[in-house]
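To start, I am sharing the structure in question, which I have written as structure tokens.
Note that one protein chain is taken out, while the other chains of the complex remain in position.
Order of writing sets the labels: A, B and C. Residues in every chain begin at 1.
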């Protein structure tokens, strides 16, 4: 029956036009799915770091694809070759498409040249997840961090990307900051390109 | 074309360096390198040797700043046809190099030198340097002609200095020669030609033009000499005129030449310092140089000669000049154009040079892949010319490309492994993207290219006669690309491997492994026999905590993905062999013979035992590799050392792991193990192993028991386990514990015996008994055939296991010095008791029987039943056993006598003998005066049950009757028959008591079996019996409230003596005869009523006498029995636990059998009685009836 | 003012918060990818996906009942309809149809023309036998179990296997008498 499948042309993904990305599903559907992602991975690890790594990997897979898709669809086949360009691409284009809004803020790290931060008051994936006490600093943002890393790495800006809770005064829920630390080769190249 | 040309080349004086006589290559290289230090001699240094003969033509010679440049050509070069065009192509000096020790006769040396020099007509200066001459040579050397320079043996510095002066001298003389030449050249415009100008062209020219052209060329040449003389300014002057003339005469070729010269002059003048202006200028002029060379291309003699080489050289020169990363684009453009030229080059060697140069330049540009590409082109050119030297060069060139094509030999990767990783990780930040890191680790990536390159390397290596290189190439090819190679091709490679191996000395090592693929299969941590347990010196019972862990706790494959960070600790012991399983795969189409394979242990404290393996095509095999740790310390096992295809190679586990990882990601060609049909297994991390000093080693053996110990259900047997110390250290501590299922089946372990044997010296042995009691087979298995289920059991590992923790001496931790020295660990010996429980007798059912045996009226008083031991002990088979089996007390009456009938069947194929015994506490009869014995046991005859037979066993129960009826029982009774009456205390409690009493009743019944000589056990029938008794337990236990009995009171009162127990039995026997009554006599009788309760009972007693027909023969019309005294409605009160007598007399008219029955109507019965009588209503009277008594009346009617 | 009877799927979907389907699809893709890498065997992956779906199903039912005031559907037929028409719409924004009822109304098919899970997906030969959308069957099973209907769910058609639609066969095994332990605690 698989053979039959190959015959059917319309069944093949390559023949379908790329979606315009306007389609939507209910947030709770995603919420359920995401919580399953987290729960499954919990069964595969014995420590938080490992869990975050696995979530990040999952995110990476998403990011790498999103990059290619969006550059083609939303940026008319232009590549981002400069650091700031790619950052704003992540901060605005990627965020807009995936989370329906531009990220709250994009800042340059104060102490380190190679660090940038994307902050979000209420990261989509953290909205419906409440971290059990025993999981300490675990942050589902790792998934988003993975997406970011996927985009950056894909575009040739390898970086270490991590998600952190940052307490905000006057609010009991902390905001999530995605910390991006670029590899030195990236900065070297930036310098060369001037 | 010439290799290694640059713009500056035009200013270099070419010097041939020729070895004269035999000069060992090493030395030659050394001397040459000494010369190379003097490639540039400053004019300032020359001046001392320089003597001005005439006005120097070099007006603007920069004596202070300038210098002469040399280009040493080792071995010299054939004269070029283009010498006139570019003077730097002339070999202007010859330097001979002679190593005196190897050529003693300096005379002949000189002759050789002179003859050598003849090959260089253009040479202006000739010198022969003779190194380290002997004294003899020194003196006759001085005689010889002036151009032999002796370098007496001296320290390096001196020789350096000597050489320097020599060179300066040479420089000076050359300079003077140049001056001569220029002066000579000036007036007479000597005709200089190049192969380019054909006769035709020369003749055809009209005179003026020809003259001009000659002048121009002369000027150009003089410019060249100025350059060589290190005077750029003078050179420039000549060049500009030359350019002018060449332009006028359209002599493009020479124009270009002059222009090149001018650029060189410019650079020399600028002392090599480049600023953008200069760079711009150079770029500009050189482009026109290139242009003009191209212009000077003349069709008609194109085949014979073409200026193309010059165009290309110029291009390369510019490229080299600009060769910087920033200008990459431009350089690439130049080089690409240059490359285009290749195909139109006539001379193959020119093409070779061209490609070499391009490759080099790309290399310096950092374009490794480009460089590799052209290097390969070079290699192919070499391979086209079919000779060994060419092959060698080809091989060397290809070797340089391997990095770019990622087919390096492991040997080379080892060096640059670090930077490689670094770049790898920069692409793969944090190495998190697993598959990427895998890919960069995996050999095969751009297989098409890689295979070609490796094939070429193999080919060239074979031609070059370098078997090792050939082997390595073939190995890499086979290992990485077998899936892409046809079986035929694979065979070819295999034979290539063995062929090259034949040319190699045996025991040659190669960095590149070929086949097979080897992965860690499993790491048998200690067989449970040898478990090692960390010994905590602090606690005495170090085994505690370790004890509960079953033997199979250390399983190397833990759940979850292989996490290498959490490596297992593993301890090996010096001198105790260990084994590791590896899996070998041969995915190729030929039989693979691994001559030897053994664990490679760099740490060196391990003796690995090699094994030989044969792997059929496309097969994999799991091989056990063993070895013995030789000394204490950590052991690392990165892989295996393999001797295969005649060469020894290292196979690292991690390489294969990466490969497999790649395979799972679908990134690599194929998984060698999968395609050999071997299952995928999680990759196993080598545990971190440490070797510890020798420990004691206990080995166990079940004495006589080969394999499983076979027991019948419930069987109890002793077995003997012998423990021997096979280690080299005495056992000091030992502790035995149990684990596993059915621990309760081990009744006793003589651990004391073991302890007492300590310390157990090496080789010593001790045997300890262990008492086992077979458990019952669960009913599930019971129906399946006994044997099978039994074996299944033993397999299930549901037999118990003995854990014997033991250890050697504990270093006295008293002194702190030994504190740090780690305590030698203890060990654990696991002795699984392989118990097979065979199904034994199977219990079919138990049921309650009751029977009634009427009593006889006799003279004696009924006595409470009791048997003294003398009769029971082993009284099996004695004649009077029967009446013990069924205990009848004729007087007390055996009314409602109850038996427990057990039905047993024997499905096994052995014979069983059953013996039932009942145990009684004498406390039952507290009222009897018998001396108190704590327990008496009733034996019953053995019952034999043959195979496949079943048998019944009767167990009378009346012994259990209680003497007294008191209320405590009623509650139970009441619970028992579940009447809903409410009582003071809670049900639960009473139920418990009830069960307790039943249990205790049951527990006194034992059914033992015996089979054969040494197998015996007890049948577990408690539940069954309980079930059987549950309902009627009350009737079994409880006496009636009243018991009645009759007797003949013929020998008057007083005869009632209760103390004549001894002869009770015979009396009972005789009672029948004695009790017979004569007809036609007044027979006085007594009826006795005993109150078994603790309260006084009021009642009205009735006595009835019936004949055989059951007619009441007293109170009827034609009475056959007359009576005196009251028989009916006798009201009496019986005090608790007392008897009351009532006398009467009977007169039997007719002899025969009569039955006396006493019955009583209890008035105002209390609850107890009601309960016993199981009546609900409180008003209805309770009727109590004794057992029937028989009276035999003899006599005549 | 609770609207009478169940609200239409579209109405609900219009009102619930929504996210870009691509995020959903790609995330699901990432999950499947992880499972394939971790479990290696396609069968295991199918199991795990079904399990995940089941976990979702049993949690999702509350929200479903709450948002769509579906008066608890007693008979299986009705339930199936509700799932197809409302359930799929309100969560995935796609509508499904119910067909192929068997005689005794205990077995039907839920047919999906359009399925956000499988955008971009094409099964390579190494993944034949994978039920890519198996999570859906799990969801349906789990949800139905919460309304006390034990069901067995099998894929009849799968576009990834070349069929023209996705068809889930839902077979009612047994219907536990009505009781809502999960309804109250919210």
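A few remarks follow.
Keep this in mind: a residue touches a chain if its C-beta (ideal position, glycine included) is under 8 Å from a C-beta of that chain, and two chains touch if they have at least 3 such contacts.
Throughout what follows, contacts and distances are computed from a predicted model.
Here one chain is missing from view; checked against "Putative trafficking protein particle complex subunit 2", "Centromere protein P", "Nicastrin" or "Exoribonuclease phosphorolytic domain-containing protein", UniProt names that protein "Putative trafficking protein particle complex subunit 2". Although one chain is omitted from the display, it touches the following shown chains in the full assembly: A, B, C.
Considering the full assembly, B:328 is the residue among B:210, B:328 or B:849 that touches the omitted chain.
Note on the undisplayed chain: of the listed residues A:48, A:69, A:97 or A:117, the one touching it is A:69. Across the entire complex, the residue among C:29, C:53 or C:116 in touch with the chain not shown is C:29. Across B:74, B:372, B:392 or B:1160, the residue that sits in touch with the chain not pictured is B:372. On the side of chain C, touch with the chain left out of the figure occurs at residues 26, 28-30, 32-33, 36, 119-125, 127, 130.
The chain not displayed touches chain B at residues 328-329, 332, 336, 339-340, 343, 362, 366-370, 372-373, 376, 405, 427, 435-436, 439-440, 445-446, 448-449, 452, 665-667. In the full complex, chain A contacts the hidden chain through residues 6, 12-16, 18, 61, 64-65, 67-72, 75, 77-81, 85, 154-156, 189, 193.
Everything that follows uses one rule, which is that only the chains that are shown with their structure count from here on.
Distance between chain B and chain C, defined via averaged C-alpha coordinates, is recorded as 42 Å.
Remark: chain A and chain C have CA centroids separated by 27 Å (rounded to whole angstrom). Across the assembly, chain C contributes residues 38 that each touch 2 or more other chains.
The residues of chain B that reach two or more other chains are 561, listed in rising order. By the touch criterion given at the top, residues 1-2, 4-8, 10-14, 19, 21, 23-30, 32-34, 36-37, 39-41, 44, 54, 57-59, 61-62, 65-66, 69, 97-100, 124 of chain A touch chain C in their complex. Those residues of chain C whose C-beta lies close enough to touch chain A in the complex are 13, 16-24, 26-31, 33-35, 38, 48, 52, 55-56, 59-60, 63, 90-93, 116, 119-122, 128, 135, 159-164.
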